[in-house]
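One structure is given below, encoded as structure tokens.
Right after this comes subunit A.
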Amino acid sequence: MVSEIIVQLKGVSKYYDDTPALTDVDLYIRKNEFVTLLGPSGCGKTTMLRLIGGFEKPDSGTITFKGEDISNVPSHKRRVNTVFQRYALFSHLNVFENIAFGLRIKKMKEPVIQEKVAHMLKLVNLEGYEKRDVNSLSGGQQQRVAIARALVNEPEVLLLDEPLAALDLKLRKEMQHELKNMQRQLGITFLYVTHDQEEALSMSDTVVVMKEGEIQQIGTPEKIYNEPINAFVADFIGESNIVDGIMRQDYLVEFAGNTFDCADAGFDQDEPVDVVIRPEDLTLMPPDRAKIRGQVRSVNFLGVHWEMIVDGSDGTSWLVHSTLMEPVGTTIGLGLEPMDIHIMKKVRA
Partner candidate 1 sequence: MRRFTLTPYLVWMVLFTVVPMLLVLYYAFSVPTAGGTTWSLENFSRFFEPIYLRVFLRSLSLAVISTAICLLLGYPAAMIMAGSAFKRKNVVMLLFVVPMWMNFLLRTYAWLTILERSGFINSVLAFLNLPRLNILYTDKAVILGMVYNFLPFMVLPIYSVLSKIDKGVVEAAGDLGANPLQVFIKVILPLSMPGVVSGITMVFMPAMTTFVISRLLGGGQFTLIGNLIEQQFLVVGDWGFGSAISVVMIVVILLSMAVMSFFEGPERDVALW
Partner candidate 2 sequence: MVRHLKRSYIYLIFAFLYMPIAVLMVYSFNDARSRGMWGGFTLRWYVELFQDRTIMHSLYATLIIGASSAVLATIIGTMAAIGIHNSKGPAKKVIMNVTYLPVLNPEIVTAISLMLLFVFTRVRFGYLTLLLSHISFNVPYVILSVLPKLRQLNKHLYEAALDLGCTPLQALWKVIIPEIMPGIVTGLLLAFTLSIDDFVISFFTTGSGVSTLSITVYSMARRGINPKINALSTIMFTFVLALLIVVNVRQAREERKERNGKRAPKKDSPYDPKFGSA
């Protein structure tokens, strides 16, 4: 099912005092999609959100909403709403009036307002909190008010700027779930900004990985995780071993003092590459049968699995996740399947 494009950025750049925050970005968002902008702080993800929300104007390029250029339309005339990072609730208004704010601006009739706000309070599980002072609410409750305040205006796109960043882990998990449910129920397009890769992977239909004002990769969570386009994405999405390698020929790569079969082709002969291997793809095996050998330097129990750092005989260290454990000092072998060896072009020569 491919739905229509609702928001599109074409060649958008934005500078703050000559420092680029976004350079020549192209992106489209389809209706009803849950799109996440993911990247470390300073990568331009929040800037992109603010451009779409109308809080900033692009220095070049265009932003269209349903085919109409909105690059210079002020935020109060856009049909998108935002959930702000630190909630930005109106501390002089109670819960009800916070949520009703947008409706009152639109001069809706009182019974309509009552009904819509009541409906929203139910949706975000805050029935009975109408008269409460927003400052007396917990972080999670304030977050719900902020979401309700945006959603009650029935925006076509909801922008969320790290909405869960201030919540503790357990609450964050709960809210992730609820947000995803709301998005499915209401059929609204969500554009979600986060630096938390787990959050991005678990909630999104599409993940946009960004770095230094440029988009690195756009794709489904599975694709981003399993087929990262470069070492940066691989490293940022989950933990990875990234080692230098040389592509000897198609489907054959040399690294860690050995050659391995792999699933990648299309590189120059003897081209230096980054080899990315997920720690959970390395399996423990007897040293005499393995191509990679090393000594266990440290072992950490992480609950579901063990985390081991193995010093390879050629000097490379390997991060290994395994349900099995070998004590520190043991010499072990590490095995891996050709499918689990990801070959990437070197980002920097």
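Assume contacts are C-beta pairs under 8 Å (C-beta built on N, C-alpha and C of every residue); 3 or more make two chains touch, one makes a residue touch a chain; residues count from 1.
Basis for inclusion: all candidates are chains of the complex that A comes from, given by their letters.
Please read these numbers as outputs of a predicted model, since none were measured by experiment.
**Student:** Between 1 or 2, which touches subunit A here in the complex?
**Tutor:** 1
**Student:** Which residues of subunit A touch candidate 1 in their complex?
**Tutor:** Residues 53-55, 74-77, 80-82, 84-93, 101-102, 105-106, 133, 135, 149-150, 153 of subunit A touch candidate 1 in their complex.
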